[in-house]
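A single protein chain has been omitted from the complex, and every remaining protein chain is retained in its original position.
Presenting subunit A:
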Amino acid sequence: MTERLLIAYTLLTALATAALLGALCASELQARRRCGRDAVLGSRYLRILMLYLLSGEGPVPRFPMIRRAGARRLLAETVAGLTGVTYGLDTAPLRRVVSAYGLDRWLLGRVRRTFGCRRARNLMLLARMPLDGAVAARAARYVRSRNRRVRFQALMVQLAADPSAALRLMAEYPAPFSACEVGEILILLRRGMLPIAYGPLVESPCRNLRIVGLSIVRQFGIEEAEPQLLRIVAGDEVPELGREALYTLCALRRPLTRRRVSRRLAVMSSAERKALMRYMAAEGYSPGLLRRLFDARRERSYCESLVQSYKRSLA
């Protein structure tokens, strides 16, 4: 009896293992097939979209298999991918495609049903679509989300939908921008969707606006902003902003032998001074200037070794 039970148990276990392995293989094959189909379909969607954009007129093209599972996401990713790497595209045909296939409403639905980084990803896709104010208003509530990525991508949706309110939206944003977030805002700016008026941003009392302003000055090499940068370097309100302004001056390769700069350097910690030294050496400042700015013996030997390690041929 025990023997029979043992045989039956072994048989059942073997069958269950075989069934599980079979299911695993089937799901793997299906995933692989779907991946291959998505690649082919994505490439076809891009081709259709680009041809429609190049022609610029006519009825909205038909995208094959759009009713299949995952096809609408693929189309949304194609539109978002294209707008993410280009600027100056004609938005009218894109808007027609988005509204004909209801991509914005569909993405909003996905945003509502997902959480965490998936919600943030859906919001990111939504931010890259040509949007109207109603969709942006419905995404506005996610700006108060506890998840940092969701919060920021909701802001990006609003910025993309209404660039004229960019200053107000960034000033009202409830958290300080990280370097990555500022980078994303600058990409939006380089796509021509935000104004490049750095003046009001740098002069603003809001930390987020100032950081974005400083990044604009740094990225576009706006040397005219030097007096404003020196004023921020001299200011005592937020040390982080003073430091950022100093880095911006370095990026612009402006002369640093000024009293305001020396005063800022004096209040910086040893680690911050070392980081600045590394940045200055990489930017090509001469060892003579570094010696004048950093007078402690230990710092001086550190900066000399830095310049040598960067192998700069300084005339």
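Note that a contact is a pair of C-beta atoms (placed from the backbone, for glycine too) under 8 Å apart; a residue touches a chain by one contact, two chains touch by 3 or more; residues count from 1.
Assume contacts and distances are computed from a predicted model.
Participant: Identify the UniProt protein name of the omitted chain, choosing among "Ca-activated chloride channel family protein", "Response regulatory domain-containing protein", "succinate dehydrogenase" or "ABC transporter permease".
Facilitator: Choosing among "Ca-activated chloride channel family protein", "Response regulatory domain-containing protein", "succinate dehydrogenase" or "ABC transporter permease", the correct UniProt name is "Response regulatory domain-containing protein".
Participant: Which of these touches the unseen chain: A:Gly81, A:Pro239 or A:Pro287?
Facilitator: That would be A:Gly81, which touches the missing chain.
Participant: Among the options A:Arg149, A:Arg191 or A:Arg207, which residue touches the chain absent from this view?
Facilitator: Final answer for the missing-chain contact: A:Arg191.
Participant: From the list A:Ile7, A:Met50 or A:Ala175, which touches the chain that is not on show?
Facilitator: A:Met50
Participant: May I ask which residue of A:Thr114, A:Gln219 or A:Ser286 touches the chain that does not appear here?
Facilitator: Of the listed residues, the one touching the omitted chain is A:Gln219.
Participant: Considering the entire assembly, which residues of subunit A contact the chain that has been omitted?
Facilitator: These residues of subunit A touch the chain that is not shown: 39, 42-43, 46-47, 50-51, 54, 81-82, 84-89, 187, 190-191, 219, 282.
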